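The other protein chains are all here in position, but one chain of the complex has been omitted.
Moving on, here comes chain A:
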Amino acid sequence: MAEAFIYDAVRTPRGKGRKDGKLHEITPISLATQVLEGLRDRNELDTGLVDDVIFGCVSPVGEQGACIPRVAAMNAGYAETVAGVQVNRFCASGLEASNMAAAQVMAGQADLMVAGGVEAMSRVPMGSDGGAWATDPAVAMPTHFVPQGISADLIATKYGFSRDDVDAYAIESQKRAKAAWDDKRFAKSILPVKDVIGEVVLDHDEHMRPETDMQSLGALKPSFAEMGANYGFNSVALQRYPEFEKINHVHHAGNSSGIVDGSAAVLIGNREVGERSGMKPRARIRAYASIGSEPTIMLTGPSFAAEKALKRAGMTPNDIDLWELNEAFAAVVLRFMQALDVDHSKMNVNGGAIAMGHPLGATGAMILGTMVDELERSGKETALVTLCIGAGMGTATIIERV
């Protein structure tokens, strides 16, 4: 079997996903185009070598619809032969795109692939694509659908995380993100986003609030308490978890991932294609896995995905130097560290989505790139990247520096 190498990874900075966000004026096709252009230009890539562009996008409708990766490749001036396909594994779409790209390379059915993702959440809001799970009574009721915030609070309830626990985690995320930016740890990957006249509109992650402290977070009301009580979601969750008397609502905007705009791309290929075009592999994709788990608590999938990937790679948690788990909600990360006995010093070392935001379809590719950079910077060997996913899924990828 061929080996799949990561040759490069780029990303846009993340803009606040609101009307006053710096990227709000940038179309999603432009975001996707800019990362494809950036990836090509800095690698002096002969795009005729690229077999396919796989991009994650979670709300592939409206201006993100109609197979955005192929249109972005055309728009970026890639060779006509470069195909494109959009995938949706909710929050792990960007990582799933990378895994699929790696799979094609490993299987010998492709030499060079671009994986990545795009999500302009300020322009195409979450939920724009509808879907059966949340709304179709024939599905929602028998499967105990609740919104993710309720699931995150259920995790805190089940695994015993207090409001202070999750808030403290959030503050650490902000601190680490600030330190990472100050130390220019993301510099290698960041492609500043330009507007239609070629001016840079954003060159840093806009969502960060490094001044956050326990007091400022303490002032925030839990976001899902009212929804849970007034619209029946607490009861639905407890009908699946009847061992609890009530749900402990601890999450709010300050300890959950931010809504942002952004895009990312990862260049993945076999050894020969690198040698032919004079590119040096930066990391090897050792193993990956996706898995489904109980959908009402929804966000505990990463530990199961990680275990599955580790097993496939013949590794144990001790073999992993760096862990990167998307910070969808603070309790998700706390629970993962508890489940796999991971020390916080190895987890999300440069902060995460609580500080910098989570552009749904792109995040998986972004944090994969973050780990490639960090392995090189720190000289460490292995990293495991994983995300919690809607409907109880988890996806994990293990890479090693080469």
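Going forward, contacts are C-beta pairs under 8 Å (C-beta built on N, C-alpha and C of every residue); 3 or more make two chains touch, one makes a residue touch a chain; residues count from 1.
Assume contacts and distances are computed from a predicted model.
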Omitted chain, identified by the protein name its UniProt record gives, among "NADH-quinone oxidoreductase subunit N", "ABC-2 type transport system ATP-binding protein", "ABC transporter permease" or "enoyl-CoA hydratase": "enoyl-CoA hydratase"
Chain not shown: contacting residue from A:Ala79, A:Ala134, A:Ala187 or A:Met214: A:Ala134
Selected from A:Thr81, A:Ser162, A:Ser216 or A:Ser235 as touching the chain missing from the view: A:Ser235
Absent-chain contact - pick from A:Phe55, A:Tyr78 or A:Phe145: A:Phe145
Missing-partner contacts on chain A, residue numbers: 127-128, 130, 134-138, 140-142, 144-147, 231-233, 235-236, 238-239, 242-246
